[in-house]
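One chain of protein is taken out of this complex; the other chains stay put.
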């Protein structure tokens, strides 16, 4: 005689958070490997070679801050989830696939930002590299918040709607950055940098329905 | 006067899970390092060079999803284990050895999928790279489930048999992929991709004997 | 009807510590990748090539110990914090940005310490690479300790002042190392090595006000 466990694929969120934290921490620390130390011939000047790498430092800082912000936000919204299930795990895996991929567009941006022929391609790819995680993030949120599926029971509806709007806004702005960089790479990059600065602002704390005594 | 601790090498599974999670998270995040940014001469087109890397993106996604699925399944079966012992630790280490090795066949697949002379070798190696973890996974499960050695006491026998069949099936299908890729690399790759998609389906929750009151 | 959670961005310090630990562990383990195994032509002597890499081993050890000490100190001061908030998270992220960046100046030091033209640049960059984390560390501490903002309630004022002085001292000494290496790289490197040895001394345990019975 046997019985199925109720909700066989629903679990607490601790493990998925720990695994995601691992991927965030590794992706953020691998970024430095994308900066190659110049191999100079005897007598060449190291200082000027290192200074010429400034697009690498710039893209390193930008991506480091972006992954750091996603890490913080990941904790933030998983705190709002009561549980996880198979579909959310897969969406989260897809999101992490794009986070772990970020070192590549970061290196491309560093290598080709100053190359006239290819700077448009480099910036567009970078904006795409930021658009993909924003889209999968939105999908995660829509799936989890739809009809309060996986959310904490007492979470305020207005607060949920506000986050939904905010995540739709991110996707819209990164899409704009992709389009803008096709016209002028400076515009696309400008949107990316400004969005990053915007995300540095403190998030508003969550609102809950008052529990009935 | 001294006495031996009973079951000196048997332990809870928390630590082995934490260590395995670390290896999963690192292996999955290292995959991106296998994609090399092209070093172009002045005036060459970056976009076409990046597009030509599509086998790298393809193998990145395939291996990312595979490691992600193994991570989820690892948690899944270790939840069914009551404890671990020295032999299971060694089998798990062997399994992780093949997981940590996956970035190599992934890079080979990305580099040689379009090379007529070597695409058969590349796909066969990749199928082997997926067969090895499947075999060691089966060995882990057979060792742990044999006579319910390390399993939760109340786990349903039919459910255990079903998992055993499923893991034997994986080994059979990856073996078929290895053989098929020797005949036509498209067939081998097709089996690998389809198996990955199959694994994305939600697992059935475990069944337990009803506890006697 | 909804109400805001009090202190919406203030949290316990467990997660920020876990994430920081991840970055420390990865950065410290990536250091070895900066040492390149020599690719010799047939008949060349491996031993002499490996011995000639001694500046790489030296910079590996120096940076390994520095990151290890920062890891220990990070735990140490986060034990003194009662909670964290958005601003401290950002300062910590900035600090980690420089920790994760350390493999680069480490490789530069290893590659160019013996290159007469560039050894001054290499050592100055390395001293800067140690100055940056020291400065952000000081900023973290000043922010958290200002008016006991985020500190444990009973922490002794004299003890807090002593740490403040010590962290100001670090910044002063690493600034001195930067200036000194511009004059003579041996002086700059000497200060860096001696500071590292100094940090190996055990820290004084924290002092608390006596709790009133």
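The chains carry the letters A, B and C, assigned in the order they are written, with residues numbered from 1 in each.
Please note the rule applied: a residue touches a chain if its C-beta (ideal position, glycine included) is under 8 Å from a C-beta of that chain, and two chains touch if they have at least 3 such contacts.
All values derive from a computational prediction rather than experimental measurement.
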item: Chains in view touching the one left out; value: B, C
item: Residue of B:101, B:143 or B:187 in touch with the missing chain, whole complex considered; value: B:101
item: Touching residue (missing chain; options B:19, B:57, B:168 or B:199); value: B:19
item: Touching residue (missing chain; options C:32, C:114 or C:198); value: C:32
item: Missing-partner contacts on subunit C, residue numbers; value: 21-22, 24-26, 28-33, 35, 37, 39-40, 42-47, 50, 60-61, 64-65, 68, 71-72, 75, 156, 158-159, 200, 202-210
item: Subunit B, residues in touch with the chain not shown (by the definition above); value: 1-5, 7-9, 15, 18-19, 22-23, 26-27, 30, 33-34, 86-87, 89-90, 93, 96-97, 100-101, 103-104, 107-108, 111-112, 115, 117-118, 121-122, 125
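Operating definition for what follows: only the chains that are shown with their structure count from here on.
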item: Chains touching both subunit A and subunit B; value: none
item: Subunit A onto subunit C, rotation angle from CA fit, given as a multiple of 5 degrees; value: 90
item: Most central chain, Cα average position; value: A
item: Separation of mean Cα positions, subunit C and subunit B [Å, integer]; value: 37
item: Two or more partner chains touched - positions in subunit A; value: 22, 26, 30, 33
